[in-house]
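The complex appears here without one of its protein chains, the remainder shown in place.
Chains here go by letter, A, B and C, matching the order in which they are written, and residues are numbered from 1 within each.
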Amino acid sequence: MTTVFLAGVFGKMGRQVARMMAGEKDLTIVGGLAPEAKDKVAFPVFTSLAAINVSADVWVDFTLPQAARANAEYALNHGMNAVIGTSGLSADDQEALGVIAQGNEQSLLIVPNFAISAVLMMQFAAKAAKYFPDAEVVEAHHSDKLDAPSGTAKATAKLISEARTKKPVAPHQGAPARGEWLDDVPVHALRLPGYVAQEEVVFGAAGESLSIKQVSFDRSSFMAGVALAARQVDTLPVGLTVGLDALL
Amino acid sequence: MTTVFLAGVFGKMGRQVARMMAGEKDLTIVGGLAPEAKDKVAFPVFTSLAAINVSADVWVDFTLPQAARANAEYALNHGMNAVIGTSGLSADDQEALGVIAQGNEQSLLIVPNFAISAVLMMQFAAKAAKYFPDAEVVEAHHSDKLDAPSGTAKATAKLISEARTKKPVAPHQGAPARGEWLDDVPVHALRLPGYVAQEEVVFGAAGESLSIKQVSFDRSSFMAGVALAARQVDTLPVGLTVGLDALL
Amino acid sequence: MTTVFLAGVFGKMGRQVARMMAGEKDLTIVGGLAPEAKDKVAFPVFTSLAAINVSADVWVDFTLPQAARANAEYALNHGMNAVIGTSGLSADDQEALGVIAQGNEQSLLIVPNFAISAVLMMQFAAKAAKYFPDAEVVEAHHSDKLDAPSGTAKATAKLISEARTKKPVAPHQGAPARGEWLDDVPVHALRLPGYVAQEEVVFGAAGESLSIKQVSFDRSSFMAGVALAARQVDTLPVGLTVGLDALL
Partner (left out) sequence: MTTVFLAGVFGKMGRQVARMMAGEKDLTIVGGLAPEAKDKVAFPVFTSLAAINVSADVWVDFTLPQAARANAEYALNHGMNAVIGTSGLSADDQEALGVIAQGNEQSLLIVPNFAISAVLMMQFAAKAAKYFPDAEVVEAHHSDKLDAPSGTAKATAKLISEARTKKPVAPHQGAPARGEWLDDVPVHALRLPGYVAQEEVVFGAAGESLSIKQVSFDRSSFMAGVALAARQVDTLPVGLTVGLDALL
């Protein structure tokens, strides 16, 4: 049984995490944090760090970057491991929190992407790149997404580039249709109404190809990763770990 | 039964066309043209236009652009319809040959791509674009292909653009990962060893997507289109027609 | 401007249709039918056929099979064309309604699937089957879908079979992995959590392949088809038409 303290109870992710954990026998939320106690929930909700009078095995944080640092500090100083799903923490904040975790002999896990399919895709892509240096990334998102390419696509290109043991044979050529070259990996971004979020890595070599594709249909895809992180953060080394990858 | 005169008997395409027609009961090659009579074949091979002493229903041409114009002129002036698979004829040559065909009341079919899957893909893409203005083209070829995007991808983007009845909603954004914008259709080109040639058109709209994908594994994919053209060129209007599309 | 009478105002589809039409300038709902007037809406809602005191260009029906027949009869007898999205009408009911439509010189359109991507996919598959007799259908749905294969997959197999001009070359073999053979077309059904609904038709021929794939992400994919049907049902011949296909 793992006990959880949930920060960000009434946000979109927080609500979904509370619902999910209510259905898992080995995870129990023993308290939560929120700016105000909006709805009635099955555990006590505190409206400030100062008011908290319970402890837990793991602090799970889905708040805002300006709150997450103080939250994580509180957790690590009060005997809890921490899983931070809040995005936007600066590199400085991450490093500082790592030092605090180290000092308290706690494990701190910061997770940019909880979708297990995305994390596995990146892991597999890094492995395949050892044998197949020629690779391209094709991601597709709904037409409202303003940036291109996606953060996951950029991270994947970096992993491929680092894992390569040979140079790719396909030439750059400079044509705009060849996409954006990140770390010598062409990245293509499609923006289409109807689509949610998906990413594919395509490898080609003499006489064969290998492709790995991940599709996110909705936010529920993050829940398995959140449960995994809460259950296993205590198996990580003391200090800072970034990415769910460490648990897969 | 359709009789055929084959120009370019000993080229890569010519040899394959001869082999294919030998297996089709309703197509008979009655003569061929080649700079020199290399191998023994089942029909007479002439080494110049002046030497030809047979006629046929259809002249099928897989030669070189500098020869194809004179060849087609000969055919159209000697009572044959003509199917030209030779690539690289200038717009002027094509127009001039159309006039000659018209004058002789013959049908002239110039075919840039004999792969039926590619022609159908373009036809379907044009139809779908009437309902789904948001579309992107993704083509992948072997890493030796020097130009990007492919001619088929360019032609497809043009057809989509012409068929649209509304403006697409996805923004351009200018990011290089968004590909090359041809006629307001983003086109992405992948170059990977192992691949032969393939092209996909992806449409997105509220809550749904439609994609049409064509793969060419090898040159044998052109043969069904050549047979179709030889059999049905006589059903086309007198004068010039461009593209197998007219017969599908 | 097309005026619409909406039967089934407070069902899942009805609510979505009302919302969609409120956003289309050339479509106006002038009245609705529902067993009880649940919520306030922008048009009068009648709770029985007898109570209706407005008319419209088109009757749009998303109710239940036991109600839809009487509804359609009412509409056709009161000077309205009818678009029936209600599923489950028997062949007898459909035929009888066709006769009534004929007698009143009205157009009746019964639509099994409003997703334009699905209808285009079937249309394209039927066209491609003329040239490529070897085809297989692969559909994937969420794991809660109890029947397999889907109705769309069955309908697609039938269309392919009818359109073929040659026999396929791939042997049946009888192995269970070769799927269910409908009209001599192998059909494969995947059931996986996370998936919504998608269908692909794959054609293979010497040296090439062509595949057409449709994905439904959610119910919003039906709205463009409903709007199209309401706008253009009056362009159809008098009497019964089945399928959105006739308008694409």
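In this section, a contact is a pair of C-beta atoms (placed from the backbone, for glycine too) under 8 Å apart; a residue touches a chain by one contact, two chains touch by 3 or more.
These numbers were taken from a predicted model, which means no experiment stands behind them.
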Listed residues C:A22, C:A70, C:V99 or C:V169, member touching the removed chain: C:V169
Omitted-chain contact residue, chosen from C:A34, C:A140 or C:L240: C:A140
Residue in contact with the excluded chain [from C:G11, C:P44 or C:G194]: C:G194
Hidden-chain contact residue, picked from the options C:V17, C:L159 or C:A205: C:A205
Subunit B, residues in touch with the chain not shown (by the definition above): 194-196, 215, 217, 221
For subunit C, the residues touching the chain missing from this view: 134-136, 138, 140, 143, 146-149, 153, 169-171, 173, 175-180, 186-195, 202-209
Missing-partner contacts on subunit A, residue numbers: 115-118, 120-121, 123-124, 127-128, 131-132, 203, 205-224, 248
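In this section, only the chains that are shown with their structure count from here on.
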Third chains touching both subunit B and subunit A: C
Innermost chain by mean C-alpha position: C
Copy pair subunit A, subunit C: interface residue numbering same or different (half cut): same
Geometric centre distance via CA averages, subunit B-subunit A, whole Å: 48
Inter-centroid spacing, subunit C versus subunit A (mean Cα positions, whole Å): 40
Contacts with two or more other chains, residues of subunit C listed in rising order: 215, 217, 221
